[in-house]
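Moving on to subunit A:
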Amino acid sequence: MIWQGWLLVFILLSSFLPGIIIFALPEEKYRLRTSLNLFGAGIKLVFILIMNIGIYYGYNYEIRLPLIQGVELLLNADPLSALFATLSSVLWLLTTIYAVGYLEDSPNRSHFFGYFSLCVTVTIAIALAGNLVTFLLFYEMLTLATYPLIIHRGTPQALRAGRNYLIYTLGGGAVFLFAVVWLQTITGPAYFSAAGFSPLLVETHRTALVSIFILLLMGVGVKAALVPLHGWLPQAMVAPAPVSALLHAVAVVKAGAFGIVRIVLDVYGIDNMSRLNLFPLLTVASSVTIIWGSIRALQQDNLKRLLAFSTVSQVSYIALGMSLADQPLAVIGGLVHLVHQGLMKITLFFCAGNLAETLGIHRISEMKGVARRMPLTMAAFSIGALGMIGIPPTVGFVSKWYMGLGALAMDNWWVLAILAGSSLLNACYFLPILTSAWFAKQERPWPEERRFNRFETRLMLLVPPVITAIIVIVAGAVANAQISPLAWVRFILREYGL
Partner candidate 1 sequence: MSFDSPTWIVCPIILPLIAGLLCFLFRKNTFFIALFASLANLLSVAILLWQFLLLGPMRYSMGGWQAPLGISLRMHGPTILMLLMTAVSGLGITLYARGYFSFRIAAPKRVGRHERQERFFWPLWLLLMTALNALFLSADIFNLYVTLELVTVSAAALAALSGKPASQIAAFRYLLVSLLGSLSYLLGVVFVYKTYGVLDLQMLRQVASPGPGLQAALALMTLGLLLKTALFPLHFWLPPAHANALAPVSAILSGLVVKGSFYILFVLWFDIFASSISQNALNLMGVLGTGAIIWGSVQAIRQQRLKLLVAYSTISQLGYLFIAFPLALRGDGGQGAWAAVAFMVLAHAFAKSAMFMAAGTIFLHMGHDRIKDLTGVRKCLPLTSFAYAIAGVNLMGLPPSGGFIAKWLLLSSSLTSSQWWWSVVIMTGSLLASIYVFRVVSRLFVIPAGKSICACRPHSPLLEWPALVLAMIALLLGLIAPYPLLILETDTLVSCLLLGGGL
Partner candidate 2 sequence: MITNTLYSLCGLVLFAMGLFALFACSHLLRKILAVNIMSAGVFLVLVAAAYRPLGAGEVDPVPHAMVLTGIVVSVSVTALALILACRVQETSNLSISRNGLKVNDEEGSGG
Partner candidate 3 sequence: MKSRINNRPKRHDPLLLLLLLLIIILATLLVKVIYNLPVGITGLGEEVASFQQRSGVVSPVTAVLLNFRSYDTLLEVMVLLLAVIGVWSLTKAPFPRKTIKTSPVQLAVVRLLAPLMCLVAVYLVWQGSHLAGGAFQGGAVLGGAGVLMLVAELPMFQQISSRPLRIGLLLGPIVFLGVALLCIVNGGELLAYPQGWAGSLLLLIESACAVSIGLALSALFVGGRPVDDLLEKKKS
């Protein structure tokens, strides 16, 4: 069916074309730009919903463009890509609203929104990639599209952060390219399908395949911020808040995590992974990252840096879930965390942005008593933070629960200990913030206060975090319902026969 394939192209165009038009728009066309952005985001959401329904009823969406031997551009929507694409498009809509409010009066907005749209286009394309080459293509393009966003402010710190970002990601990209080419010379074109490559190859090319896996992991690990490849992430915090939200909740780190999922489940396949004995490697890498990120987060006073280290730690839950892939429950936990972490983290970043934009608060020590000044924002923040710790009925609890069940089923006490320890650490760095925000007395005047009539801050800044916070609770409460991230993840796993 041709039109079904073209739907995927339309999904990409719905943010690409507005992006291109926005580049050409003069700076002062505020209304046109905003409506284009929102229109694009809305259309994309509609397209993706159509696609999701189609996938649910078993339609096959696919479009391909063969280039050369072994290199083929292939967009293919399977349930897993639908998961990531839906997350990205929903959060894009919210982030766009937020960014419009956040960047009011700031210079160079047309470039900002142009790259923003490109960034989302590329992220969705990563979600829809049907083979490793296409994934690589958009993975590299993501680097290029996010770089201008990181250096958007043009300050020396921003430039330094941008440079480090490039060093990490381009280096990772080169390693990834090398690994992909190597893999393809052994296994032939690597399509994303449940089977993985032929098990016969495991015997003949064991060393090569193990090395390729390590290289691939290094390639995607840079963006997924696996320790020790995470150095760029806290530095990238100099970017404007919507960018941080986008980078950390949706685009970059999730692209890396999604890459790990694809490599484990689709490129290698669970059977080959266990034949090659690669799971322990992944477990170790992700556990180290989880603990290290949490410990580093404990030491931070800058709120956004704390959130960044928390991201380092939380994203690795996805990898940890994948590393227990023998057990479907753990896989469920990992995959559903892809969505859940996105929701929680974007709430936290929105709130951090609100604090900075309204009161000029950047440090945790300045947050005493802030909840009285901005109750809605801090309520949303608290929900996100509690979710991170894993307290029911938030979504964070759901993913940790499933992961814990998986570890238990495998008698893997070590992983259980990691889970418990990281939750404890999460609590250690989030709870003091919450208590001081809600219960402490304001000591000093706010660093840079701006007053808005009616609401505690601009409406466009307030709505997105409130919405995401509500989703965090609702999706956690009704996790077992027919329509929920968890239900969709179960649907995904049917495809893998787990």
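In picking the candidates, the idea was that all candidates are chains of the complex that A comes from, given by their letters.
Keep in mind that, in the parts below, contacts are C-beta pairs under 8 Å (C-beta built on N, C-alpha and C of every residue); 3 or more make two chains touch, one makes a residue touch a chain; residues count from 1.
Remember, predicted model here, so these are calculated numbers, not experimental data.
Applying the touch definition to subunit A and the options 1, 2 or 3 in this complex singles out candidate 1.
Residues 23, 65-71, 73, 107-108, 111, 133, 136-137, 140-141, 144, 147-148, 151, 153-155, 158-159, 162-163, 166, 170-171, 173-175, 177-178, 181-182, 184-185 of subunit A are the ones that touch candidate 1 when the two sit in their complex.
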